[in-house]
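Mind looking over this structure? Questions follow.
Left out: one protein chain. Kept in place: all the others.
Letters A, B, C, D, E, F, G, H, I, J and K name the chains as they come in the text, with residue numbers starting at 1 for each one.
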Amino acid sequence: MSEHVYKMLELVGSSTKSTDDAVRNAIERAGKTVRNLDWFEVLETRGHIDKGKIAHWQVKVKIGFRLEG
Amino acid sequence: MSEHVYKMLELVGSSTKSTDDAVRNAIERAGKTVRNLDWFEVLETRGHIDKGKIAHWQVKVKIGFRLEG
Amino acid sequence: MSEHVYKMLELVGSSTKSTDDAVRNAIERAGKTVRNLDWFEVLETRGHIDKGKIAHWQVKVKIGFRLEG
Amino acid sequence: MSEHVYKMLELVGSSTKSTDDAVRNAIERAGKTVRNLDWFEVLETRGHIDKGKIAHWQVKVKIGFRLEG
Amino acid sequence: MSEHVYKMLELVGSSTKSTDDAVRNAIERAGKTVRNLDWFEVLETRGHIDKGKIAHWQVKVKIGFRLEG
Amino acid sequence: MSEHVYKMLELVGSSTKSTDDAVRNAIERAGKTVRNLDWFEVLETRGHIDKGKIAHWQVKVKIGFRLEG
Amino acid sequence: MSEHVYKMLELVGSSTKSTDDAVRNAIERAGKTVRNLDWFEVLETRGHIDKGKIAHWQVKVKIGFRLEG
Amino acid sequence: MSEHVYKMLELVGSSTKSTDDAVRNAIERAGKTVRNLDWFEVLETRGHIDKGKIAHWQVKVKIGFRLEG
Amino acid sequence: MSEHVYKMLELVGSSTKSTDDAVRNAIERAGKTVRNLDWFEVLETRGHIDKGKIAHWQVKVKIGFRLEG
Amino acid sequence: MSEHVYKMLELVGSSTKSTDDAVRNAIERAGKTVRNLDWFEVLETRGHIDKGKIAHWQVKVKIGFRLEG
Amino acid sequence: MSEHVYKMLELVGSSTKSTDDAVRNAIERAGKTVRNLDWFEVLETRGHIDKGKIAHWQVKVKIGFRLEG
Partner (left out) sequence: MSEHVYKMLELVGSSTKSTDDAVRNAIERAGKTVRNLDWFEVLETRGHIDKGKIAHWQVKVKIGFRLEG
C-alpha cells in the first residue's frame, strides 16, 4: 500500500519571461496528460539569445508522478 | 537484426524493508506494462524518516528494455 | 505560441559499424513513433566485445521532441 | 589575521513564490543563529507539486560564514 | 508557515552487517541529538577489509531535518 | 555553409535583484563586444551576503556565438 | 615506513541474491590473488533482468591494497 | 623555458557528416586565428534532427594552445 | 562498539602561503572545538588574486570526526 | 557458477584515423594478453594537434573481462 | 555600478617544481595581458613523467577578471 512506485518524465519548458516560468510551463503541460504529479527536479538551465537579448529561457526538469495500481 | 534499440524508463521504487527491495518493486511494476526488460542501473538512493526511523527506502532506477520491430 | 514544451526520450542505439551509426539507429527508431524530433544529446558510449573484437557499439542518447498543443 | 577559516552550512529553503525566494528564506533563517554570513552556493533546485501546480520551490544551498578567533 | 527551512547533516554510519544497516546506524545516532528528522540521501558507499573479508560497511549520508521557528 | 563553428565565452553576471537578472547582465555585456550571440548555459549560481541579506546574486554562464567566415 | 603506496583494482562482482553479496563476491575473488586488501569503494550498481525479475545484481567496486616494499 | 603556459579555447564544431568531422571543423577554424594549437578535449556531443534524420552533429571541444613569451 | 558513526564538517581554510597550508589551517581550527578528528577530503581549491598575485589560497575540505556514545 | 566476477582494465588507444579506430586499437591490444574480454565503456576523448590538424585521436576506455575460476 | 560582470579565462600552467607553482605561473602569465584579475579556481591537476620522475606539474585553472564599463 505505502510502497508506491513513481515514474520520472523529463521535459524542457520554455518561457520568454523567466526561469521559474519555464518550469511552470513544463509542469502545466505534464498535468494535461498525467495525473498524480508529485515533485520535480531542475536539471539544466539554458536559453536562446536573439539580437543580444534573451529570447527564451529553457529549463530541463524531471517530473515524478505516482503510478497507480 | 542484431542492431537492437533499447528504451530507458526512469522509475523510483519504494520499500519499507531495504534498498534492494525498493529496486525489486520498481522492476516488478515496470514488468506489468512493458515486455523485454533487459537491465537496470541504480541512480540514487534516498529515503523518508519518520519518528527517527527509516519509514521508506526510495531508489531511483533506469530500466532498459528492447523495442520491438 | 513560442513557449514550446519538449519531451526527452532516452534510447540506446546499437550498431555493428560505428558509434555514429548507433546514434542514427536510435533516432530512426524514435522517428517511427514520435513526430517533431528536434535534437539529441549523447550520454554514454559502450559496446560489447566478442572474440576480442567489437561486436556492437552501444550509444545512450536523449532525444528531444516538441509536444503539440 | 587575514588567514580566515570559514564554515559551510547546508540548508534547504522553501517558498511558495519563487526559487530566489527559497534561497532568501534559507539565508534569513541562517542569520538568526549565525553571524558573519559571507556567501552562498546553490546546489540543487526541486519542488513539490500539488494538484498539477507548484506548491513549493525547494532550493538546497551551502552558506559560508567566517569563524571567529 | 508552510515555508519551512531544513538543515542537512552529513554523517558516515558503519556496520559489520550490511549497507542498509550502516545507514540505519547513522540515522539512529542523528536522532539522539536532533528532532524532526525528515529524509536522507546516500552519498557514498565504502568499507574496510580485514583478512580478505569486509570488516565494516561505511555509508556517507546527508540527513535533512526541519528547523523550528 | 551550414557547418558553422561557435565559440563559447564564460562570464559571471551579478545583480542585486535576482538570478535571472544576473544572467541578463552577463549577456548584455557580452553583446557590447561580440556579435551573433546565439545561446547560453547556466553553470553555477552563487552570491554574496552582507549583514544577513543577499547583496549580490552571481551567476556563471557560458555564452555561444557564431564565428564568421 | 609509514608512507605506504596502495594500488586500486577495479572489479565487477555479480550475485543472484543482493547488492551486498555482489560486493562480497568481488572482494573474495580479489583476495585469491592479492594480499593486503585494505578498503573498497562502490562505484556503480546495475543488474540484469530476466523474465521481469532481477537475475543478477552487478556492482562495480574499486579495491585498494597496500603494495609491499 | 620549459614552463609553458597554455590557453584553452572552447568551440562547438558542427558537421552534416560525422562527430569526428565536427571536431575537425572546430580545430580547423581555430587554426585560422591561433597558432601553436597543441591538444583538444571533447566535452559534449549533441545534434540537430530535421525530418527524423540527423541534420547536424555538434561537438563541443576545448582546444589548448601554447602562449608565447 | 566498533560500529562508530562519524560526522562531517565542511570548512574553507585560507592561507597566503600554499594550498597545503590552507588545509592545515582549516584542520587546526576544527581541532579547537571538536575532538576525535579522523580524516579529511579536499573538495575544491580556489584563491583570491590581488594586483596580479595570489593573495590567498582557499581550500574547501570535509573533515570527519567520530561521534561519541 | 553464474556469479561471475569481472575485472576492468583502463587503456588509452590512439589512432591517426578516427575515434572509433582508437577504441578498436585499445581493445585489440588488450586481447593480446587477456582472454574473455566482454565489454568496454568510453571514458574520455582527446587528441593531439600538429600544424593545425588532428595528429592523433586518443580515447580512454575501460574494458571488462571475466575472471576465471 | 556594483553589478559587475566578470570574464573567465582558462589556462594551464606548468612547473617543474610544484602544483602551487604551476598555478602561480598561469596567473602571472594572465596578468601580462589582462587587468583586474580577481580570483581563480583549480580545475584539474596532471603532469608529465620522464624517466620515472615528474618532469612537469600541469594545472588547469579558471581565472576571473572584472570587465570594465
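Everything that follows uses one rule, which is that a contact is a pair of C-beta atoms (placed from the backbone, for glycine too) under 8 Å apart; a residue touches a chain by one contact, two chains touch by 3 or more.
Note that the coordinates shown come from a computational prediction; the quantities given were computed from them, not determined experimentally.
Asker: For subunit K, which positions touch the chain that isn't shown here?
Answerer: 18-19, 44-49, 52-54, 57
Asker: List the subunit J residues touching the unshown chain?
Answerer: 9-16, 25-26, 29, 56, 60
Asker: Spell out, residue by residue, where the missing chain touches subunit I.
Answerer: The missing chain touches subunit I at positions 19-20, 23-24, 27-28, 31, 37-42, 63.
Here is the rule we go by: only the chains that are shown with their structure count from here on.
Asker: If you line up contacts by residue number, which pair in G-J, A-B or E-G shares over half of them with I-K? Let me know.
Answerer: E-G
Asker: Please compute the C-alpha centroid of subunit D, do the same for subunit E, then give the distance between them in whole Å.
Answerer: For subunit D versus subunit E, the centre distance works out to 21 Å.
Asker: Identify all positions of subunit A at which a residue touches two or more other chains, and write them in rising order.
Answerer: Answer for subunit A, listing residues that touch two or more other chains: 10, 19.
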